[in-house]
Each structure stands twice: as structure tokens, then as C-alpha cells.
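Removed from the display is one protein chain of the complex; every other protein chain stays in position.
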Amino acid sequence: MRHLMSPLDFSVEEVAKVLDLASDIEKNPAKYAHACDGKVLATLFYEPSTRTRLSFESAMIHLGGQVLGFSSAASSSASKGESVSDTIRMISCYADICAMRHPKEGAPMVASAVSGIPVINAGDGGHQHPTQTLTDLMTIRSLKGRLDHITIGLCGDLKFGRTVHSLVKALVRYENVRFVFISPEELRIPSYIREEVLDANGQEYKEVERLEDVIGELDLLYMTRVQKERFFNEEDYVRLKDFYILNKEKMDLAKPDMLVLHPLPRVNEISVEVDNDPRAVYFKQVQYGVYVRMALILTLLEVNV
Amino acid sequence: MRHLMSPLDFSVEEVAKVLDLASDIEKNPAKYAHACDGKVLATLFYEPSTRTRLSFESAMIHLGGQVLGFSSAASSSASKGESVSDTIRMISCYADICAMRHPKEGAPMVASAVSGIPVINAGDGGHQHPTQTLTDLMTIRSLKGRLDHITIGLCGDLKFGRTVHSLVKALVRYENVRFVFISPEELRIPSYIREEVLDANGQEYKEVERLEDVIGELDLLYMTRVQKERFFNEEDYVRLKDFYILNKEKMDLAKPDMLVLHPLPRVNEISVEVDNDPRAVYFKQVQYGVYVRMALILTLLEVNV
Partner (left out) sequence: MRHLMSPLDFSVEEVAKVLDLASDIEKNPAKYAHACDGKVLATLFYEPSTRTRLSFESAMIHLGGQVLGFSSAASSSASKGESVSDTIRMISCYADICAMRHPKEGAPMVASAVSGIPVINAGDGGHQHPTQTLTDLMTIRSLKGRLDHITIGLCGDLKFGRTVHSLVKALVRYENVRFVFISPEELRIPSYIREEVLDANGQEYKEVERLEDVIGELDLLYMTRVQKERFFNEEDYVRLKDFYILNKEKMDLAKPDMLVLHPLPRVNEISVEVDNDPRAVYFKQVQYGVYVRMALILTLLEVNV
């Protein structure tokens, strides 16, 4: 039995297989509409995340399966002192596969060690969020046609942004990917990413402070939200949050085929005037997220269609 | 693509078609049991409303469809600062149709402007609640046999009662409907309803303070809850809430075929001794609410059975 804890759990070949399957689902949804008839997905969300939870639920429903679970710790037995290990052993009696979101790093890993069913990490604290990364990869591959030979800009909160770290780790495995990190000094990409992921791979990258200076050279721009909850004080948040806002003016400097991605939710780091630009693909990304999760559920349940 | 924001979005003819469909569903539920196989309803409830949410869920389930969503703002991405517009664009990737409840007037309208799927307003602040109005119309038509040539009394909180305002607007479109408004001075029907809806239509109505004085002339009595949350202070609430309580004694003064409706939940404005009176149809109303929502989902999804 296999779990998904980190985007790197899958080899490059395995990622390609999952994305191929997701693409086939996109093209032939009816073929998969009953693939999980009689199967049950448990969504164990110890912290709320509507986007991710509903994406999983939509994925399972579109495979013909059913869903049960909880959407916050308050309504879980964690509030009665139950360990994650005991909860997953219980859930293993109720469902065939589970997606777990937890505020503590490593909680899904602890669960997977004793689970009777495949566990998908749906985000653990500031640590991993592998299905977001697979979603990003599918969006890029589907709309750019490739995962290699690209120049990608990552903009905003690069220090706390879990999705950014995961995406960088996933993309260094492809040939000729150039990274451009765009952030204020205070929110630079952590040194362990620079040293262990980028330098260790002999990866080409640069760090800049102004989006305008580099937007013209990008094939992809990955924007991120400046999350209030990651800041130590209100003042820092207010000072930095509007620093890197993408608007029509900046888009005018970009290549005609540069794509804009965003893990969402977006607050104001992308001006709504950009939404109708055909290069803005962050809402398409949401749809790819459903296909990827469908492919992942099928893969981990070893269902062949 | 069509949304439902207000009960008046549908013409009188369209209302008749929805109610006809709802009646057919009532008579032949099996015929519709798989009409929405493979379809998904999203219930986006930014404020809790068990009755309305579960009515929609029951409706979709009885059509063979599936449901996902959230039941309070706390478990939605609104708490991360996401706009309703962005949320509905996300939900459009997950579901085929959506029912939205929101404490702010106009929020469902904002959502419908960018939505990729039909949006049903399931109540927006003190503004509109069109599926309750359709439910009321179906109850009246099913049990009285008509929507015209009736004398209807509306009793209780006529100032803040959203369902009362909507029902009045809906009923002025039918011939020879007489309105009797029964409320304390402090909770009279708003002047804009009197002027723009009633007087503008040359509509016959009267306003009285005592239910006993008029109950004998009514074909229908629409009772409403005095909602604590609509009051500015506790004192006013306590003074007024018991003013208009329907009991067996008052029912003895009513016509033998006068029907009692109530949008529910009822607190104490209808004494439980009235529940077994065959003229009390407020629990039947709940059942009609499911049929109406089934008909509405089929209509907006353009599913023909």
C-alpha cells in the first residue's frame, strides 16, 4: 500500500504517469465516472481548507465514490484527546482512502505508519502540500506543453510559502529550468532551499526585488499570497503585503505567452483587472486540481480503468 | 445560463411551470430519481441555516445527484480573505449548480456575475429568499388549488420578515389577492412595500393590530417568527415577541378551511396545540420545499425528464 506524503514520493516517471492519467480524465470524464463506485474517501481536515477539501470531494464524487469526514478539529475526536494514530485506525474501518490536513508538520506521516488505507497529505503546517504541487505541474505541462526548458518566476512570500518550496523541489528534477525569485529581502527563499535544493543540483537561479525588472524574461509567473497568519506582527504584514501586486501595467511588460499561476486564495496580490487576461490561468489551475486528485485517488487505490 | 436571485426573476408563467414540475415530482418521485445522476450541487452557506441547506441537499440527493459545500463562514476560505467572486469561480470547477446563503445583501448577485454555474440565492441578509417564496406559493397552490382570489393574513414581524416581503411581491402578480397585515405598530410592513408594491399596483389591503379581529375572514394565515437577531435591544424583543401567538382559541374563530403557513423555525408564535389541527400545514410546507427545490434544480440545469 502506498501513501503520498511529499511531491517527491513519486519519481519523475511516476509523476508523468499521474499527469497522463489526469489528462485522460480531462478528455474522457465519462470513462471514469464509475471508476470508484462503492469506494469511500475520508476527508480529515484538522484545520479548515475549503479549497483543498472540496477539490478532493469533487474528485471522488466525479469518480462515482462517496465522501465522509470532518472539516475542522473542533468537530473531530482530537478534541477528546485522541491521537492521530488512533483516529486513522478508526477511519480505516470507515473508508478506502483518506486525505488529511493537519496544522502540525508530520501528522499525516505518523498516520500513514499505522493506517490500513492510503493516506494523502493534504497539507501539514508549513511543510508539504503535494497535491498542490501536482496541480501546478499539471497546469504547466497542460498549458505550456512541457515541464523542462522553462524560466519560472516565483513572486511574493518565498520564505513561508509552502507551495513555492514544494514546486521548486519538484521542478529541479526537470532539464533546464531557470528560477527567478522575486521577493522583498524579508521574505527571501530560505537558505536551505538555496543550498540543499538549488546549489546542490547546480541549478541556475537569481534573486531580485522588483517584479518589473524580470517579468519580461519569464515563461511562467507563480504568484503567492502574503499570508497574514505567517507574520509575527501586524506591522510587518501591512508594510509588505502590497509590495508585489500584479496589475495590467506589469502584465504589459510580460511575454505574450507568459502564464500566471497562483495557488489561491488570492487576496489582492493580483489585481482583478488581470483576471480576464488570457495569460491568467489561476482559475484553470483549480480545474486541473480536480483532475490530478482524481488521477491520484485512482493510482493509490490501484484502480485500473 | 440562468440564476435565481429574486422570486420575481421568474414570470408568472415560469413560476407556473416550476410549480407544475414540482407537483409532477410529488406524484412521480421515481421518475426523477436519477435525473441528476453525475451532477453535483454545492451548498455555500456563509451563515448557518440547517433547514434551507438540508432542503437543498435532500432535493439534490432525491434527483440522484451529489452534494458538497460548507455550512458556515468559519469553514470557508472567506476567512482567508477570499472574495465571493473568487470562491464561486473555484466552485464552478467542482460543481454543476450552487445554492448560496450569505449574511450580506447582494452577495449571491455578485457571485452570479462571474459564475460558471447557475447560482441560487438561498437567502442574502434581510433581502431575498426566493426558494422560500416558491415553497410558499407551491403550498398555497397545492392545498388551496389556486394563487388568485384569496384573502391572506400575514402576522407577526412584518417589518424585518424577509419572507413576508417576498411573498407579498410574488402574490400581487395574481388576480384578486387581498392582504391583511397583522402586527404591532412597531413591526408594521415597511412603507416601501405599501407604496411601491401595494399602492403602485392598486392593491387592496388593510393593516390591523389584533389577529382575533380578522382571522375569521382569512383563507390563509401566514405566521412569522419574531426573530431576536432583528431587534436592537432585548427589552423590545421581550415586550413584543409574545404579542401574536396563534392558539386553539384563535383557531376556533377561523374558517374551517383556513390554512396556517409558517416559514419555520417556529419558536412560540404558534402554540403546539395547533399542530394537530388539519389546517396547520407548516410541516407540509417543508415537504413542498423539497419538491420546489428539485424542480428548480432541474429547471436551472435544463434537465428534461
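Order of writing sets the chain letters: A and B. Residues in each chain are counted from 1.
As a working rule, a residue touches a chain if its C-beta (ideal position, glycine included) is under 8 Å from a C-beta of that chain, and two chains touch if they have at least 3 such contacts.
Only a predicted model underlies this, so the values are computations on that prediction, with no experimental measurement involved.
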{"item": "Identified contact with the non-displayed chain, of B:6, B:72, B:128 or B:142", "value": "B:72"}
{"item": "Footprint left on chain A by the chain that the document does not show", "value": "38, 40, 42, 66, 68-70, 74-77, 79-82, 85-87, 89-91, 93-95"}
{"item": "Contacts of chain B with the absent chain, listed as residue ranges", "value": "33, 48-51, 54-55, 57-58, 61-62, 67, 71-72, 225, 227-228, 264-267, 272, 283, 286-287, 289-290"}
